[in-house]
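Yeah, one chain of the complex is gone here, protein chain that is, but the others are all in their spots.
As written, the chains take the letters A, B, C, D and E, and residue 1 is the first residue of each chain.
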């Protein structure tokens, strides 16, 4: 996590903002569990569990609020 | 997810904004579980589970906050 | 869900705004589980489960944030 | 729920705002489970369950965000 | 809860704001379970449960959003 992964919150389009929000959500997991190996092992469990998927979608939604505000909702776009 | 699905956060009406928020919530699930087949298999489980439905409604509510702000709450509408 | 149920976020009073927020929360459930019959069947389960009730109250609170902002918190009211 | 319980979001002090937020959280439960008898029956269960208490505190926090914004954070107070 | 515990949302520093947010989170629990005895009894359970601790941290985060906004993020500080 020492390298640069979040240089700016600005994106060209809402969709790129969404992808950034999804990345932020994944990094939020990674900061608590840095092992790629363990995260891969967990994947089958949560990616086939509806409640986990809804919870993951929730985190993206929260991060997207931040990214959208940072881009003034792409009003000029 | 490579095609364009979120060109803008602007909608004509609050209800269209709500539908966009619901779509964003579904895409948030899809980004974690891209397989249509697996998501379909999960559907009966969560769509008949009250807590899952409330959680899904929660995610829509969060996304709708973003869409509503992006449209200045359709004040001019 | 094809008919018009959310023409505006404006309401005359905070309490009407609260009722709209509760409606939005219910529609958020309905969009995932459109069957009236299944939702009715689920009702006894969640309506007598404290955690489900708290979760439902949470969703209303989130939607009310949006409605309240849309009405500028009824400051002029 | 037909009588008037939320005439305004304005309160004189932050603490009164907090009490209003707690009331809104309770009404959010009541709207889903209107029976006083059933809610009373549920009380021992959730009021001695730490996770339910934390969840209830969460809902108050969300409602308090709304009330605090409506009062401009009592900056003039 | 009848005495004054929230006279203002203003604090001198972000850290004091954080402590206020933690206090608000505790009071949110206390309002639902006023018995000191019962809350003390619950403590060992949730304070050694990772999910409860994360949930408690979440509530503080939400309350801190309110306190930080009330202090204009201590920009002048």
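To be clear about the criterion, a contact is a pair of C-beta atoms (placed from the backbone, for glycine too) under 8 Å apart; a residue touches a chain by one contact, two chains touch by 3 or more.
Keep in mind that this is a model prediction, so the values were computed, not measured.
**Student:** In the intact complex, which of the presented chains make contact with the chain not displayed?
**Tutor:** A, E
**Student:** For chain E, which residues touch the unseen chain?
**Tutor:** Output for chain E: 13-15, 18, 22, 46-51, 53-58, 60-62, 64-65, 68-69, 73-75, 77.
**Student:** Mind listing the chain A residues that contact the chain we can't see here?
**Tutor:** On the side of chain A, residues 4-9, 24-29, 31-33, 38-39, 42-43, 45-46, 49, 51-52, 55-56, 58-59, 62-63, 65-66, 69-70 touch the unshown chain.
Following the convention adopted for this analysis, only the chains that are shown with their structure count from here on.
**Student:** Could you tell me which chains are in contact with chain C and with chain E alike?
**Tutor:** Both chain C and chain E are touched by D, going by the contact rule given at the top.
**Student:** Leaving chain B out, group the remaining chains by who still touches whom.
**Tutor:** Components, chain B removed in thought: A | C, D, E.
**Student:** Between chain A and chain C, two copies of one chain sequence, what rotation angle (nearest 5 degrees) aligns their Cα atoms?
**Tutor:** 120
**Student:** Using the average of all C-alpha atoms in each chain as its centre, how far is it in Å between chain D and chain E?
**Tutor:** Using C-alpha averages as centres, the distance is 15 Å.
**Student:** Provide the C-alpha centroid distance between chain B and chain E, rounded to the nearest whole angstrom.
**Tutor:** Centres of chain B and chain E (C-alpha means) sit 31 Å apart.
**Student:** If a residue has to touch 2 or more other chains to count, which residues of chain B qualify?
**Tutor:** In chain B, residues 46, 49, 51, 55-56, 58, 62, 65, 69 touch at least two other chains, as defined above.
**Student:** Chain contact graph: line, ring, star, complete or other?
**Tutor:** Per interface graph, the chains form a line.
**Student:** Taking all chains into account, which pairs touch?
**Tutor:** Pairs satisfying the touch definition: A-B, B-C, C-D, D-E.
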